[in-house]
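Sharing a structure with you now.
This part shows chain A:
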Amino acid sequence: MKNKEKRLMRGSEAIGEAAVRAGCACYFGYPITPQNELTEYMARRMMDTGRVFLQSESEIAAINMALGAASTGARVMTSSSSPGISLKQEGISFIAAMELPCVIVNIVRGGPGLGNIAPAQSDYFQATRGGGHGDYRTIVLAPASVQELYDLTRKSFELADEYRTPVLVLADGMLGQMMEPVVFNDKEILPEQLPDKPWTVKGAKDRPSRFIRSLLLDVDVEEEQNWRLYRKYQRIERREIRHEEYYMKGAELAIVAYGTAARIAKAAVKRCVEKNMRVGLIRPISLWPFPYEHIYKTAETVKHFMSFEMSTGQMVEDVQLGVKGRAEVLMYGRPGGVVPTPAELFRVISRAYNKIAREK
Partner candidate 1 sequence: MKDAATHYCQGCGHSVIHRLTAEVIEELGIADRAVGVPPAGCAVLAYFYFDVDMIEAPHGRACAVATGIKRANPESIVFSYQGDGDLAAIGTAEAVHSANRSENITVIFVNNAVYGMTGGQMAPTTLLGQRTTTSPAAAGREAHREGYPIKVSELLASLEGSTYIERCAVNSVRAIRRTKKAIREAFLTQMNGEGFSMVEILSPCPTNWKMSPVKSWKWIDEVMTPYFPLGVIKDSRKGSKKDAG
Partner candidate 2 sequence: MPCIVINKETCKGCYLCIEVCPKKSIAIGKELNSKGYHPAMPVENGECSGCESCMIVCPELSIEVYDEE
């Protein structure tokens, strides 16, 4: 694959190719719909490139294999879908506590429980509120196109290494299946070209032995470790917020949506704008850290927000936190794997917009 080449790719393959080109040395995964295409793609590509692919006996085993491989300094990835991500939570907590880099991909499906295999956005809380036990955060990136699936997956490896932290790429079955052109705006890195990391456990040759752990029985030591992690997360919050917006100039109602919902919202909002409605769209790309500041600033002039999600409403709480009470926050959601149409959303937005206009 040459740079600047344009290639029509399926979403799941874009994720896989991004990992390979980022120098991912190890992939561990377990079959679960709707992300099997990614696991199978990695099986082929990792075999082609002589790297490590292992289908584990469970999602739990996969995250623990990733933990082990990450401790050797390798770039590693694991992927699953909602119930499987639930299984990985303990492992993710450990990875965050031990400050290991790791990329985890969640192709979200309808839930809770066994749910279904249709696309959803009901894992927002799980992704952004920690999911596992303890005071930690994972960086969460939400792509909304196949190009972004490529770019953000590539970015996630860099962020994981830079901050020594797990990074979650949150997508859904729809994004995973769709085919769009992708341009490789980057240079491929081979695993052996990645710089050595100074904290790895690969055998204590020519140096004192070291150990990586998270058990800190002394509460004072554990407290200090928690504050250290907290300061790291503060650094990430200052530097890694990502978002985009469309049609926000002069908007009176701001739709807030990410991922597939943002694609639907963009089409619906475009139609609003064509009908001279003052509606715009804010698209968070990093869900953690969430663009609270930007929402708050926007709420100076925009007094109505509507969170649009494929769930019963999870991101809406972050929008409420963001506006700090100086704007109204509405919610429209369809859970369970239902993918609303732009037309349906347009009708919902219109009703809300008209109500706002009447009450002015």
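Note that contacts are C-beta pairs under 8 Å (C-beta built on N, C-alpha and C of every residue); 3 or more make two chains touch, one makes a residue touch a chain; residues count from 1.
Candidate selection criterion: all candidates are chains of the complex that A comes from, given by their letters.
Just so it is clear, the model here is predicted, and its values are computed rather than measured.
With chain A as reference and 1 or 2 as options, the touching candidate in the complex turns out to be 1.
On the chain A side of its complex with candidate 1, the touching residues are 25-26, 28, 52, 54, 56-58, 60-62, 64-72, 74, 76, 90-91, 94, 98, 201-206, 209-215.
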